[in-house]
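Here the complex is missing a single protein chain, while all its other protein chains stay put.
Labels A and B are assigned to the chains in the order they are written; within every chain, residues are numbered from 1.
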Amino acid sequence: MTNSWTDIKNTDLVVIMGGNAAEAHPCGFKWVTEAKANRGAKLIVVDPRFTRSAAVADMYAPIRQGTDIAFLLGVIKYCIENDKVQWEYTKAFTNAPYIVKEGFGYQDGLFTGYDETKRDYDRSTWEYELGDDGYVKSDIDHPRSVWNLLKKHVSIYTPELVERICGTPKDKFTKICEMIAETSSPTKTMTSMYALGWTQHSKGSQNIRTMAMLQLILGNIGVRGGGMNALRGHSNIQGLTDLGLMSNLIPGYLTIPTEKEPTLDAYMSTRGFKPMRPNQMSYWQNYKKFMVSFLKSMWGDAATADNSFAYDWLPKLDVPGYDVLRAFELMHQGKMNGYFCQGFNPLLSFPNRKKITAALSKLKFLVIMDPLDTETSRFWENHGDFNDVDTAKIQTEVIQLPSTCFAEDTGSLTNSGRQLHWHWAGGMPPGEAKKDAWIMAQIYTRLKALYQKEGGAVPEPIVNLDWRYKDPGEPSPEELAKEMNGSATEDIADPNDPTKIVLAKGKQVVSFAALRDDGKTACGCWIYSGCFNEAGNNMARRDNKDPDDTGAFPNWAWSWPVNRRIIYNRASADTNGNPWDPSRKLLWWDGAKWTGYDVPDIIPTGKPNEVGPFIMNPEGTARLFARGMMRDGPFPAHYEPFEAPIANVIAPKIRGNPVARVFKGDLEQFGDAKEFPYAATSYRLTEHFHFWTKHVQINASLQPEFFVEIGEDLAKEKGIKSGSWVRVWSKRGSVKAKAVVTKRIRTLTCDGKAVHIVGIPLHWGFMGRAKMGFGPNSLTPYVGDANIETPEYKAFLVDIEPIAGPVA
Amino acid sequence: MNMELSRRRFMVGASAGLAGTTLGALGFGELEQAYAIAIRPFKLTNTTETRNTCTYCAVGCGIIMYSHGDLKKGEKSEIFHIEGDADHPTNRGTLCPKGAALLDMVHAETRLKYPMVRKPGSDKFERVSWEVALDRIARLMKDDRDKNFIAKNSDGVTVNRWLSTGFLAASATTNETAWATYKVVRSAGMLAFDNQARV
Partner (left out) sequence: MFPPLPNPTVQPTPAVFGEQDLIRRSASSVPAPARQLTPMAKLIDVSKCIGCKACQAACLEWNDLRQEVGSNVGVYDNPSDLTPDSLTVMRFTEWVNPETQNLEWLIRKDGCMHCADPGCLKACPAPGAIVQYSNGIVDFVHENCIGCGYCIKGCPFNIPRISKVDNKAYKCTLCSDRVAVGQGPACQKACPTQAIVFGTKDDMKKWADARITDLKSRGYKNAGLYDPPGVDGTHVMYVLQHADQPQIYAGLPANPRISLIVEVWKGVTKYAGLAAMAGMAIFGALHYLVTGPNNVSPDEEEKAKHLAGGPAS
């Protein structure tokens, strides 16, 4: 989230699209009801289903899953044509005026540079034109300005085309355009609340980008009550992402080197961007300080200037990343031997369950660390229809380790609003269950001892890992938190007075501003620097005062970066530094520096008419045109899901996202609308949390049994009664479920064709207290988003038929 | 309407009801006891409070766990109730249907209690000690890493990667556990490393 949960109360308009906040985040949704009650805010819900968010909305419109980009580009077109643009913001704070290189174009659904055999683009034309001074040329009236290119790009998305693609009735779409366009006023804001309804598509990243672009031209980024608010699904998924527990990441959104970057210098040559416009901060110029401090926190004294701070010991990528789809593809090919699942249930989480089962069956060993008895840990066990495997043939050794749950562990979690909250253990683990940190330390110390004793393949990164904890067998949460914050590894002198020590060896750095690229500081995660400094554990702060009721709560817990509550907050003031909305002040220029309710997201003395608000971009502005940074286009374009009930009406020959990666073998497993006529989608229900709460007695009773939801038309057509049994199948698998027949799912008309939607919730399996059932992953296709490989869970094709129920 | 006033009125109303008398202070006759039983004694009295955060979604609701026994004092502790923390700015004491039932997660029948091993081809888990389980894991890791570690690619560039073993990290663990996990996984050279960000 760019903003925080409590900031939502400041909004005038909430758009829930690509998510279902009332069901998945009820207590965060509270702030929507507060905005409605106190500010008269309106709520718009756009969803294939009339959800429990829609139940309290002022405006609901149906949309066919996987067509959000067409809808949103249609809204952008409406705003541009009706002059509903926050012009001063758009001209000053976005790249709208910049000139794009000659040669860039878009035709028949493709941008310049497409190579069909590689399923990839040559992106060299997706770039700005530079002037003789080396800076980007800027002229909004130029025919190749980003603005003019955008205008042209969105021009085809008329309300008629939107209705034809999305199935959204034109009158509802237009009404929504009007409501959204009102927030182009500098004194009106809109917030976007989205989640996996936007990410789990083969063009998920572009779904989000399209809304971000709309928010930028409306001037709704960096302001109170505005923003792009990704509602993260797990209690610490934000933290794990921040800390880089992903294939290609280093903590703080640094990236793992590729094998084309054999040295630290080579690695740095493509990072640490220089400003592309005069006076811009281009904050990544500090990249090396964060990187070297990270390497120091990994390998301590063994990371020296002489060995480039042990840069060699970091693994180097040969492909963009070993995301889970690639990992299970390799496993399926028999190329992986071992796998660890720490609080993770891939048998139900990853697409095409048959493939997942086959892949796990090829492992030599599988290690499970979990508080609960998961389906994955018992993937080898036969549970009849619900897990029909040949146990004896599965040669995988499975080691299941009991871990603690939240109630028995101490430490911090990062919420969706980037706030790190400390919590305390209050209960005792059952039996011999152990904390995850203990388990990791025990595994590590044993592995290290084996390498010290036996030697082996490149033992250096393991035996030299900085593990100087009081008890190496169990690092304490405080020790680990301090390490993330960072400290001085040597005395650091005042650059102006070398006799004066500004930070003594061993002291915590105050924030990432103190980090260095010479090895004198170590810091596990630069964006977390400040969480546990010499002032103490800032994550444990519990002062809930909120001066002037802005919703910032600046002294409650700690927010990254540097306790900033709304990022890009400099954009809340105009080019002279005065708040756009005097009734909703956030930050302002007092003539000499930035001041206000939040920590400025800009150098405090950066003059308002010189330094742009988007300091992480070398342009200093936000990008309506993404340059070459997105694999599938500098502008979003409508693509159908890989399995869609109709062809792409803009470019009928293109199936799915033209650059999404498809593994051999998975392509043949895509179904078409002739064989599988119904458009399916998957989602959470408010009564459950993923595959956990089916183990919880109370939640099991609140939503006991797997079901699928269909509309009344399809039910009538197929002779399906509510509460009766159905079979639903795709090209990849089949499930049996109870049917819930509802008015909340309606038949859509897309490209002249009736489209029936089948809704499939995801909470059931064969372990726990709830009735045994299936998940949507028995049916979903094995393909991910073109940029970050999020599986396409939200749009696929199925067939459905009534069946007799199981014999009691 | 000023609801601060309203609340004050509520508190006054409630305290007016105190009237200097309590259930405990009353001498009950047999029949009177039957009346009073209707109101259950307040079950949180004289218990221990511990502040924590809900383990489910990323709203990060503040919770208070009520236990018999205080872990911080070195006592045995049994959590018997979990309620929203009204002091928390985000949730203000509220909880969703998952959060309101957290107690049943803590005490779920299917909580794991002991390390177990399922041998290749076997149809059952068998209990083992932590020592056996951890030693076995370290051995399996080392054998696979030693056999399949790629120190240099075909161009002779140092790549130090281990692709034949992967790790899925838990997005409900603490940042501190995540950092420890990161160090262990990356120092071993693993690249098939991921979390629940996409699912």
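Just so it is clear, contacts are C-beta pairs under 8 Å (C-beta built on N, C-alpha and C of every residue); 3 or more make two chains touch, one makes a residue touch a chain.
Everything quoted here is computed from the prediction, not taken from an experiment.
Check A:M276, A:A425, A:V659 or A:V741 against the missing chain and you find that the one touching it is A:V741. Screening A:L110, A:A700 or A:M767 for touch with the missing chain picks out A:A700.
Listed by residue number, the positions of chain A touching the unshown chain are 22-23, 26-27, 29-30, 33-34, 36-38, 40, 50, 52-56, 58, 60, 686-687, 697-707, 721-724, 738-744, 769-771. What chain B contributes to its contact with the hidden chain is residues 1, 3-4, 6-7, 9-11, 13-19, 21-26, 31-32, 34-49, 64, 66, 81-87, 91-101, 103-104.
We adopt the following convention: only the chains that are shown with their structure count from here on.
Distance between chain centres (mean CA atoms), chain A to chain B: 23 Å. Listed in rising order, the residues of chain B touching chain A in the complex are 48, 50-62, 65, 67, 71-72, 76-79, 82, 84, 87-92, 94-102, 104-106, 108-123, 125, 130, 133-142, 144-149, 151, 153, 155, 157-199.
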